[in-house]
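Sharing a structure here in structure tokens format.
Only one protein chain is missing from this complex, and each of the others stays in its spot.
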Amino acid sequence: MRDPGDVFHLAIPARDLDETQRFYVDGLGCHLARRYDDRITLDFFGDQVVCHLSDRWERDPGDLYPRHFGVTFRRREDFDALVRLAEARGLDVYAPVGHRFEGRVEEHLTFVLRDPSNNLLEFKHYFDPRMMH
Amino acid sequence: MRDPGDVFHLAIPARDLDETQRFYVDGLGCHLARRYDDRITLDFFGDQVVCHLSDRWERDPGDLYPRHFGVTFRRREDFDALVRLAEARGLDVYAPVGHRFEGRVEEHLTFVLRDPSNNLLEFKHYFDPRMMH
Amino acid sequence: MRDPGDVFHLAIPARDLDETQRFYVDGLGCHLARRYDDRITLDFFGDQVVCHLSDRWERDPGDLYPRHFGVTFRRREDFDALVRLAEARGLDVYAPVGHRFEGRVEEHLTFVLRDPSNNLLEFKHYFDPRMMH
Amino acid sequence: MRDPGDVFHLAIPARDLDETQRFYVDGLGCHLARRYDDRITLDFFGDQVVCHLSDRWERDPGDLYPRHFGVTFRRREDFDALVRLAEARGLDVYAPVGHRFEGRVEEHLTFVLRDPSNNLLEFKHYFDPRMMH
Amino acid sequence: MRDPGDVFHLAIPARDLDETQRFYVDGLGCHLARRYDDRITLDFFGDQVVCHLSDRWERDPGDLYPRHFGVTFRRREDFDALVRLAEARGLDVYAPVGHRFEGRVEEHLTFVLRDPSNNLLEFKHYFDPRMMH
Amino acid sequence: MRDPGDVFHLAIPARDLDETQRFYVDGLGCHLARRYDDRITLDFFGDQVVCHLSDRWERDPGDLYPRHFGVTFRRREDFDALVRLAEARGLDVYAPVGHRFEGRVEEHLTFVLRDPSNNLLEFKHYFDPRMMH
Amino acid sequence: MRDPGDVFHLAIPARDLDETQRFYVDGLGCHLARRYDDRITLDFFGDQVVCHLSDRWERDPGDLYPRHFGVTFRRREDFDALVRLAEARGLDVYAPVGHRFEGRVEEHLTFVLRDPSNNLLEFKHYFDPRMMH
Partner (left out) sequence: MRDPGDVFHLAIPARDLDETQRFYVDGLGCHLARRYDDRITLDFFGDQVVCHLSDRWERDPGDLYPRHFGVTFRRREDFDALVRLAEARGLDVYAPVGHRFEGRVEEHLTFVLRDPSNNLLEFKHYFDPRMMH
């Protein structure tokens, strides 16, 4: 149902735009689309993430639930490349590669990063691609 | 850079799963992928939104910034169809169709819905598709 | 979720293979993939329909529900072309072009043909493509 | 000839909607598009299957011919994943993985499930993809 | 069934390679892929046509049947552009734009060129794209 | 430059339509699009080949040059599948699998069949796909 | 022949990286992929342009020939949008919209910008898309 021309967009809080740009662009390899005084907009794996300068950022990332976002990779090699990138560039790992729902159809790998404003980014890979939603 | 096989995923809080399913499936026309005791997972315009039963939902939607999510439609007709659907099904409109950045390259239409847990969903259409990120 | 390389397949009864081939190939413009003594297999709008010689065909098509099959066209012009073809070639029309769920999001056009074994074929076009499933 | 925007649709009888939803959504992993009092509509591997509450369901599945439906997978791994899913979730297997037309160009694997209303679902994989129709 | 990575190829006789290259490359706008002493190979609308220096070229094009080749355009505008190109560049027109099977589903436009070795090239556009094969 | 919606079409002579249909449809696995009194039209690997009943068929296939046609497969496995099909179904092999231009960039595999009207069909696979034209 | 996964890349000189980023990112709407001390790399309309800090930049843009680069748009509306963007953001126009080869098949629109290092960027739109190469 995804139209390849459409873009998912997500707005999240950022406590500082410079450190945010360093994390997402220099670190995670996202492309910087635009920067304004109060926000930056990113080409985040082909979708749009907008980081708004705001005092409403999470002081404590606490639990992965109920708020996080990220990419579910169709191919294992893309998941592995993201993990390698995070290690090579020393990104802040909130949870190392884990294995969830082993032995069930929903089985998948998960890897969680934390951005400087305590937003949590989860990357996943399902063994059965029909479970990606 | 978006790989058509990949899926963006977003986890958000929900105060009640039944009303959440009514809003997203019966209302917004998303497809229900799975339902567990503590969450439902949705095929949200081709990407994945997971609604977690949680006490951490926003009591007050307050401002559109810094947190919201949605779809930026490549074609105007898809934006209009979403607005019609919201009206026909009486979804909770947080902000009617608006026009932002008129006369600038970033010019776009915007339309904001509110789900039962006060999560805000913004749908957009840019006149210049190069501004979608 | 549809993988473009995959094919939906449907097996239905046929009381006579010659008349079945005339209806589907000479009439409806499907391509004949293979013919065996007891069945023919068709490239039916890109999917596979297999017509098995069988005594279990429906003597009376009766109601459209609960059994029928067909194609939901994404574009109105493809729906219209199918209707024109049916008229130009004198196919057996079970129900002329109709309008269902007017004023609702599920609104769509429908057109129903009957094959020589009383199988019913429904062709549809939804005004809001998100309702195609 | 398949237009990627189009959708094959199939209507079948169901004796009970709850058990039907359990089989197709919780079991087979199809996405629930809509539920009405008298039917549910499914995103069935990207196409549409509508299950109508009806007294005309098959009391006895009897033979695979002349009525069944399903997906022919282009890639072997997708066929295997479907078989694994059926086992992991204990779906009702009508016929285990079989091998048909060995040594001929039409050679393929086949696997048949039965839904709660005795509709038969056949999943296939051809070694020569030109035989998929 | 067409795999987008595959290429149709056709070998035809040419009485002279220079005039052949002038017709196909300078005239028809095909791209020259390779030239050898005895043949040239062309990217002919995305497929491959190889023109072999040979004494077996047709002295008399005679009738359009049973031998000719060309492209059936999906869109009318591409057919029209080809006709304009032939006029603007003074290509040898064997038969001007014609209309065949009027009032029938197979209705189409046709336009025929002649290359310097009397090979006939027919370009077509069907009003109902399902008739393109 | 190939537009995926367009179709290459080729018209060739046939001395008898029944044997032609047996060769192309029952043998080579092409799909029969239409049959008229004087010709059959085929979905030939996604393109269109029209076989016209004609007295102008080649009495002697003679040499592969300057006239033949066929498909250049992007993937080796599709070439191999075609060779297996020809063997399994006993098609008339004009030239077995051969290797041309070894050690050069144009290196490719070739396999030639003969239809009942002495038209020659060459199937190819290049090791460097940039040489397919 | 263009593989959609591949990327054209072009390296050009820049006299200053800050003004270069302002022109390409803030002005032309390209996405910033990476910035190093001696260069920035850009997602330039989907391809890669790398701007190297260098003393070898052109002091005088002089003539459009023999050096320039840019995008040829398939659709007129994308060409027009680029022209609008250049006007709205006051980019340095080297040559306004012009019309070349009128009345010939190669007819096209052209529009030329100058970056701060005197590199010339030409954007084009051909009326006959077969002339884009």
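Here the chain labels run A, B, C, D, E, F and G in written order, and each chain numbers its own residues starting at 1.
One rule holds in what follows: a residue touches a chain if its C-beta (ideal position, glycine included) is under 8 Å from a C-beta of that chain, and two chains touch if they have at least 3 such contacts.
Note that the structure is predicted; figures quoted are calculated from it, not measured.
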| item | value |
| --- | --- |
| Identified contact with the non-displayed chain, of G:Gly5, G:Gly90 or G:Gly103 | G:Gly5 |
| Touch criterion as defined above, residue of B:Arg56, B:Arg104 or B:Arg130 at the omitted chain | B:Arg130 |
| Listed residues A:Arg2, A:Arg15, A:His31 or A:His52, member touching the removed chain | A:His31 |
| Hidden partner interface residues of chain G, rising order | 1-14, 31, 33-34, 41-43, 45-48, 52, 54, 56-57, 64-75, 78, 106, 122, 124, 129, 132-133 |
| Footprint left on chain E by the chain that the document does not show | 25-26, 29, 31-35, 43 |
| Absent-chain interface as seen on chain F, which is shown | 1, 103-105, 127-131, 133 |
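The criterion applied here is as follows: only the chains that are shown with their structure count from here on.
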| item | value |
| --- | --- |
| Chain pair equivalent in interface to B-C, over half of contacts matched, among A-D, E-F or A-G | A-D |
| Winner on C-beta contact pairs when B-G is weighed against E-F | E-F |
| Degree value of the rotation bringing chain A onto chain D, based on Cα positions, nearest 5 | 90 |
| Chain centre separation in whole Å, for chain G relative to chain E (CA means) | 35 |
| Chain C residues counted as touching two or more neighbouring chains | 1, 29, 31, 33-34, 43, 129-130, 133 |
